[in-house]
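Below is one structure. I have some questions about it.
The complex appears here minus one protein chain, its other protein chains still in place.
For clarity, chains are labelled A, B and C in written order, and residue numbers in each chain start from 1.
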């Protein structure tokens, strides 16, 4: 029996494995297409492969519609929509100029989401997320406030010294993103004493800032494990 | 009933939602004003919007005073002060040169704090903070000592090789901030062998350093959840 | 008795300590050999030391075979293979051109793995890993999807503005690695407004991303401790 397709009845495991392999190959092929110095010959091969996979995915799509009970339930299910979205851009883009509509091909990446069907550990993640949901929303709110205040603060400290890099609060926001997440690319950083002292205080809070989602998740996952254990035992 | 205003009796939900939307719009408008290449026309529009919101916030302020029981309790409450501080800079700044007093407009950002009224998950955060308070203070102390010792240490290693970037212990402190928080902008880093080895040892401790607030929060939040559960059940 | 060698019967602690010291020294000696401005004299000394250690390790290897009961069990055991791999490259490389085969000497580093034998805390790590295994695999999957989607996304935003640095999805993948792990070298970063906004959203998710393995491990280790306690008590 197929473990993946709740609606289907007569599909086989090996068919699913082949489809999964094709999805991965088509994703790699998509990445290869973006290589700048690709020879026309390779481009043709990649195009042929693309056409081939889309044909297979289309056949797969209609097969799934046909075997689903009640018929049509698959079309409106989550994976039915994902599967459709994964092949539709190909048919829409053909005939029209490829370059302009190319961005829609990004949607093909949703095929990857198919992998999500395969896991049982997902449940614990989901439970942990539900436990921490309110705290997460609150954290998101506080994070946005912090990003805003940091941006405005550093703007006042650095705008005069670096009118190009800290040109507006929006430019400063980019600094806040790179700093509070501790990425620190190095394209934008304070140079004034005031800006540096401000950064120190912002980062002291920011350390705690990064700590919150981690702590939240750790605590929620422990609770989730206990709850599931109690329910089962 | 209004969930937000404990003192008010005759206020309505939709009124609050409009005020909240206006706060967000005025925050965005404030950020837009800082854009360097703004046309005078746009500036005028933003100014008009600013005057409009301040008038509405002022009316809101007096309405809240009027409906609060006992009358005047709102004025001395936390949100009464925040609401006043959010509109006062406008009246103080008008008439005087705008550029010099501009920094006071930062206080308008406190309007954002209004959002804090809306959350129930806050309680768990608060409880977790109370549980970990002593450890947090101790951690803050240790962090300051570590920042100081790191600054002095790297100063001795790097001052001779880079007299400009590591000019004093204060300059080295900026390095300590960027390094121990793992931001690493790249504007200041050790070049001598001694400085690099020192950085290695500092960062080995620093890894644990970043770990402490996270672990603290995770552990405290778990305890907070259990305590609240026991109290309720 | 030797705590390390389950198969051996007549080995002594001090012998093991000498071997461990030799392993560390040979690792340092290996690193020293890579120094660019090494005088020929030093190179000779390092070579002599290398030959000496390999001879001792070879004698040790045959001694271990000889004392293991049932004889030969050591040869097929994990550490038997590691010990062989640690000395084999020396015999294979001698006679053939050293420079080309030099990369095999990397295998000598496996000697370090010998240290792994010494710890009892390993068990708790192992248990925690087993508890979190499914979640870890799922996290790895999600991480790969996220890396892929981030790479493709930033490619569309930045390819036109920076055709050199964001030349293909593969180049963008390098950006995703440096950004989502918050390393942020600064050799590749977005410059367009779209790319920066995209990075903000990616990093907001990325903060949670970094949080997952930490929270997972913290929660799993707590469970592991409880389980071991219950089993023993």
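Just so it is clear, contacts are C-beta pairs under 8 Å (C-beta built on N, C-alpha and C of every residue); 3 or more make two chains touch, one makes a residue touch a chain.
As the structure is a prediction and not an experimental result, all values here were calculated from the model.
Set against the missing chain, the residues B:36, B:52, B:72 or B:208 yield one that touches it, B:208. The chain that is not drawn here is touched, among residues B:45, B:129 or B:156, by B:156. One chain of the complex is left out; on subunit B, the residues touching it are 134-135, 137-138, 141, 145, 148-149, 151-153, 155-156, 159, 163, 167-170, 173, 179, 182-186, 189, 196, 199-200, 203-204, 206-208, 210-212, 214-216, 218-219, 222-223.
Across the interface with the omitted chain, subunit A contributes residues 182-186, 214-215, 218. One chain is missing from the display, and on subunit C it is touched by residues 27, 30-31, 34-36, 103, 106, 109, 112-113, 115, 119-122, 124-125, 140, 143, 173-174, 177-178, 181-187, 210, 213-222, 225.
Heads up, the rule we're going with is that only the chains that are shown with their structure count from here on.
A summary of chain positions shows that the Cα centroid lying nearest the centre of all protein Cα atoms is that of chain A.
Averaged Cα coordinates give subunit A a centre that lies 28 Å from the centre of subunit B. Chain centres here are Cα means. That of subunit B falls 40 Å from that of subunit C. Along subunit C, residues 182-186, 214-215, 218 each make contact with two or more other chains.
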